[in-house]
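Provided herewith is a single structure, encoded as structure tokens, for subsequent inquiry.
Partial view: only certain chains, each at its native spot in the assembly.
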Amino acid sequence: MHIRYLNPVGTDVYDAEMADTLNRYKQPETTVEVVSLASDRPKHLEYHAYEALVVGDIVAQARAAARDCDAFVIGCFYDVGLRDAREVSGRAIVTAPCESACAIARSLGNTFSVLVGRRKWIPKMAENVCLYGHEHAMASMRPMELGVHDFQNDDVVYERMLSVGRACVEEDGAEVLMLGCTASFGFCDRLQEALGVPVLDAMLAPFKYAEFLGDTALRLGWTPSRKWGSEAPPESEIADWGLFAEASARETAKPETLVPAE
Amino acid sequence: MHIRYLNPVGTDVYDAEMADTLNRYKQPETTVEVVSLASDRPKHLEYHAYEALVVGDIVAQARAAARDCDAFVIGCFYDVGLRDAREVSGRAIVTAPCESACAIARSLGNTFSVLVGRRKWIPKMAENVCLYGHEHAMASMRPMELGVHDFQNDDVVYERMLSVGRACVEEDGAEVLMLGCTASFGFCDRLQEALGVPVLDAMLAPFKYAEFLGDTALRLGWTPSRKWGSEAPPESEIADWGLFAEASARETAKPETLVPAE
């Protein structure tokens, strides 16, 4: 199974490390590829206007994934363009962090909290949690209010995650935690050990969910519906109008294919 | 007050007629402009992948509106990019059809129904109605299932609207109707007379709502919040990354400014 993980920002500096991490946690047969967007795209997606500038790229990527992937991951906790991307992914699965992490959390505990970067993020993320149906299970969504410079210091970030995470558990009653940002990978192990509750990573949750749904798609034919609201646009119309024609200028990390281990 | 109405599709064939209609129903002091997108954009937005291709344009337009408009209307009943556009509209109001029509409908009756073109549209539109908080007031959302050729025949369209609208009222208990497509302007008068209930037009509802909120912005200072989730991206970052730099290739209808008539 081949999974493409899109880090939907205009920089490829994280691609290699992300691919590394995904390769560490994937199943033996899975092959992984991390891609990012052209360098004239926003470097982060904190603002909704920035999301708007990349959702076209995301959909173009999803359309490309229909040709050569089993699953495609949109690597932003806003789940940018999830509905749009699914529409054109053909038989390929499309996943995104918030939806996947919520689904997993519901099977591990009664309640969960989300650690987000800034309060800015909360309205849209809370709306997504609500749309996915998990409003009643969300104990809280707490901002870490980390400044730009703090993020360069892993210890500062970890300490903040730890203290905010502890507040979510002890004060808000969370039984599971999730990190509301794909940039925060690498902290889950330590946090989950320190806090004694599962801590879901925003990059690994949708990746593993993609691997799972890719597997059921292959073995059971449970591919995305193409009925009613999930109907894809007609290829003839896309061709007539010349949509999705321009070459995608993305930087692509080399696919890392591991030989099945075990 | 100056209002720009964006028909977010890659054709300007409707611009003049739309401007005409808006001018007919506006207040004396209001000036109106209708704009559409570059011709390489999708000609309609029935598919979510098409929305994804224009949401960047919509946000760019909203950003432009911040400089020279009091209010900006996103002319698609999917309310494409409403949150994103509002983020960068400065002091300009941003409205969209579904949100506006729902607000109006709630003040005119207990329940409303939405006439949509095809079933395809329902999941996203119903989700929007739900997000805006009007799920309990929505009696039904009924597709008219009109084929491409039917739309070229106004009488066929009207008859279908009439019969589906009657079903909404008589069978589903709707007290107010709304048309879930901006392309259907021009039918409301006849429908409302024939059916005996208010029929809200998808182009005029957000336009008049924009005029209203533009007025309260000017007189009372009730402009869009810029706090928390509504915080705009920093101009310096936008400049550094060169975002929104490319000249917008849109076709623009001439603004029609009427002298206050009365």
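Structure notes:
Letters A and B name the chains as they come in the text, with residue numbers starting at 1 for each one.
One rule holds for everything that comes next: a contact is a pair of C-beta atoms (placed from the backbone, for glycine too) under 8 Å apart; a residue touches a chain by one contact, two chains touch by 3 or more.
Values in this document were obtained by computation on a predicted structure and should not be read as measured data.
Taking the whole complex of the structure file rather than the 2 chains in place, the copy count of the single sequence reaches 6.
Just so it is clear, only the chains that are shown with their structure count from here on.
Remark: chain A and chain B have CA centroids separated by 31 Å (rounded to whole angstrom). Those residues of chain A lying in contact with chain B across their complex are 10, 40, 42-43, 46-56, 58-59, 63, 81, 83-85, 87-88, 119-124, 127, 131, 228-233, 241-244.
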